[in-house]
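A single structure is presented below for examination.
After this line comes chain A, so read on.
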Amino acid sequence: MIHLDYRDTRPIYSQIIDSVKDQIAAGILQTGERLPSVRELAAQLAINPNTIQRSYRALESDGWIVTVPGKGCFVSANGNCQEQERLRLLDQLAETCAALTSLGMTREEICQQIRKGEMNHA
Partner candidate 1 sequence: MKSRTLSCRKTAFIQDLRRFWPIGAGYLLVWILLQISIAEDVGDDGYWYAKNLIGSIAVGGIFNLGYALVVAQAVFGDLYQTRMCNGTHSLPLRREDWFLAHCAAGLIYSLLPTACIALLSEVLVGKLCVFQNGWQLPLYWWVGLNLQYLFFFGLAVLCTMAAGSRVGMLALYGIVNTVSLLLYLLVDRVYVPLLYGMVVTSTTFELLSPAFHILSLAFLHPTQIETGAVYLNENGALVQETINVFTVEGADWGYIGVLALIGLVLTGAALWLYRRRDLERAGDFLAFPRLTALFQVVFSLICATGCYAFYSLFLGTTKSAYPLLALGLVVGWFVGRMLLERTTQVFRKGNFVGLVLLIGAFALSLGITMADPLNLEGWLPVADKVRSAELSIGGVSNKVNITENIDDLICLHQIGLEEHNPAYDYTGLSENGTVFARITYDMKDGRKIAREYYVDQGGEGGKILRRYGSRVEAVFGQHGITTAQQLRDRIQQANSIVLDFRITSQAAQTDAFRQKLADAILADCENGSTARSYDLHTQELFLDLPESYRPRSIYLTLEGSNYASMEVYADCTNTLKVLEDAGLLEMVKAYRQSQALG
Partner candidate 2 sequence: MLEMKNVTKRFGTVAALDDLTMTVPQGGVYGLVGPNGAGKSTAIRHLTGIYRPDAGTVSLNGQPIWENPKMKQIIGYIPDDVFYFPSTTMEDMRRFYRGMYPSFDDALFDRLYDAFRLPKKGQIRRFSKGMQKQAAFHLTLAIRPQVMILDEPVDGLDPVMRRQVMSLVLSDVAEHGTTVLISSHNLRELEDVCDHVGIMDHGKMLLERSLADMQGSTVKVQLVGQTPKDLQILHETTSGRLKTLIVRGDVQTVTGQLQAAKPDYFDVLPLSLEEIFIYELGGADYEVKNIVL
């Protein structure tokens, strides 16, 4: 289920793209699974279908999904995408670390935080 956060200031089409990518990465959307059609999603979320169309096209050109004419959009079995996603998230991590450093945190303090987080998750 694609979820939108109304308080998020990012444009909707990028929210959709990120939401789909996150769900694929988390395994909620399996390879070969059919994504909701543009019409279904527009009705469900009450947002512009052209925006959804843009998002789907962007996802397709990045290789995350494939469109089968007459049938719909399906998650592609592209392992490369997962790699790209990992790189993207790593970039995000680097950015966050840089920001924390500029606030005065040391590398050790940051690692401590990461370990704490891991333990909470486990």
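Just so it is clear, a residue touches a chain if its C-beta (ideal position, glycine included) is under 8 Å from a C-beta of that chain, and two chains touch if they have at least 3 such contacts; residues count from 1.
Inclusion criterion for the candidates: all candidates are chains of the complex that A comes from, given by their letters.
Values in this document were obtained by computation on a predicted structure and should not be read as measured data.
Asker: Using the contact rule from the top, which of the candidates 1 or 2 touches chain A in this complex?
Answerer: Candidate touching the shown chain: 2.
Asker: Using the touch rule from the top, collect the residues of chain A that touch candidate 2 in their complex.
Answerer: 6, 9-13, 38-39, 42-52, 54
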